[in-house]
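A single protein chain has been removed from this complex, and every other one stays in its place.
Presenting subunit A:
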Amino acid sequence: MKRISTLIIGAGQAGLAMSRCLSDRSVEHVVLERGEVAQSWAADRWDSLRLLTPNWQSRLPGHAYDGPDPDGFMSMPEITAYLRSYAAKGALPVETRTEVLSVSAEGQGYRVRTGRGDWVCCNLVLANGACTLPRIPHVAASIPREILQISPLRYRNPDSLPEGGVLVVGASASGVQIAAELRAAGREVLMAVGQHIRAPRRYRGRDIQWWMDQSGTLDQRAEDFDDPLRARAVPSLQLVGRTDTPLIDLNYLQAQGIEITGRLAAIRDGTALFSGGLANACALSDLKMRRLLRSFDDWAAEANITGLPAPETFATTEVAKPHRLSLDLRRGEIRTIIWATGFRPDFSWLELPVLDTKRRLRHVGGYVAPGLYALGQPFLRRRKSQLIDGVGGDATELSDHLIQTQSRRAA
């Protein structure tokens, strides 16, 4: 058994940012990583995926993109290389191929059992990712067995799926991108659409992330929301990391020949039943987008930003009347179902009373319990907490908190 001041679980952007902050503050620590640095980016993403944030926005403590294309979007090999060079440049102490098996309380600190021996530490940072497991609805259990069910974590490309039609469940970033790619490969695609957030890639000549960043939207703090749990559950924007598709929204998908229907509500005797509430889900999304864009306009006017083209308006989302309400899954038209219904972190190995009744980690701004921190989770401290660009600020604040409370706990 080894003893150390601080352990970080996970060598993705969050764990690396924390490691860099602790190194800068001379806190002895080790990063435990189940695979290699940036493992999830390297292994658990589909082939065509690019980051939803432009290159300039991949800022980390002591590190920024300095390549030739600040407005481009990194592919998975590129973001993997980017994070690996960050780890190498900072000589960050990562122990790769070290899977955490359990975490339990030990005296004033924590015992971390790994596949390569036990550690005891005073401080533990859970930076093991927000998107480790797919969030799959219970109706999945009633899907006829001959249909392949797959999540975006295992999906690779259209050729890797069995021939035939595909039902994509979910219309956030993963769902819309995978649906568009499958349709472009000639597949029949049906998409079940629940709550979603429509957003243009570019608005008034600037990337939406420029607007979010500059207007302060990404810096909105969790404590300023009435219901932080709801803020943490907001789905990803309907975006793709490429500029040749200005809107990858439901109008675009329908123009490509994708059929859209309501949320997958139930499977009854092999028939999928979809919600009739599609029109309202689209209306809510249109209103939300208009509110967001108006808030950008208001900010630009107030901040006197010059040289911007005039405010743009976008057509409302088209919904077929009537749209499909059911589909007999035994008829063989659909051969694959893709559960693009969101992701969740994996805390199954956490033997500590820190999860709520819905198995979510209880924390306030990333502070879980004395000496126990979380990082890289949605809306941890700010709207951008889950972005590569957001973990740095959180890691800085949490590492300061760690040092202050450590000296108090030791005193």
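Operating definition for what follows: contacts are C-beta pairs under 8 Å (C-beta built on N, C-alpha and C of every residue); 3 or more make two chains touch, one makes a residue touch a chain; residues count from 1.
Please note the rule applied: contacts and distances are computed from a predicted model.
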item	value
Name per UniProt, for the chain absent here [options: "Oxidoreductase", "Multiple resistance and pH regulation protein F", "Branched-chain amino acid ABC transporter permease" or "Putative OsmC-like protein"]	"Putative OsmC-like protein"
Selected from A:Ala81, A:Ala105, A:Leu284 or A:Ile305 as touching the chain missing from the view	A:Leu284
Candidate in contact with the missing chain, chosen from A:Pro68, A:Gly186, A:Pro322 or A:Pro353	A:Pro322
Touching the absent chain when the full complex is considered, from A:Ala266, A:Leu308 or A:Ala369	A:Ala266
Residues of subunit A (touch criterion as defined above) contacting the omitted chain	262-263, 265-266, 268, 273, 275-277, 280, 283-284, 287, 290-291, 321-322, 357
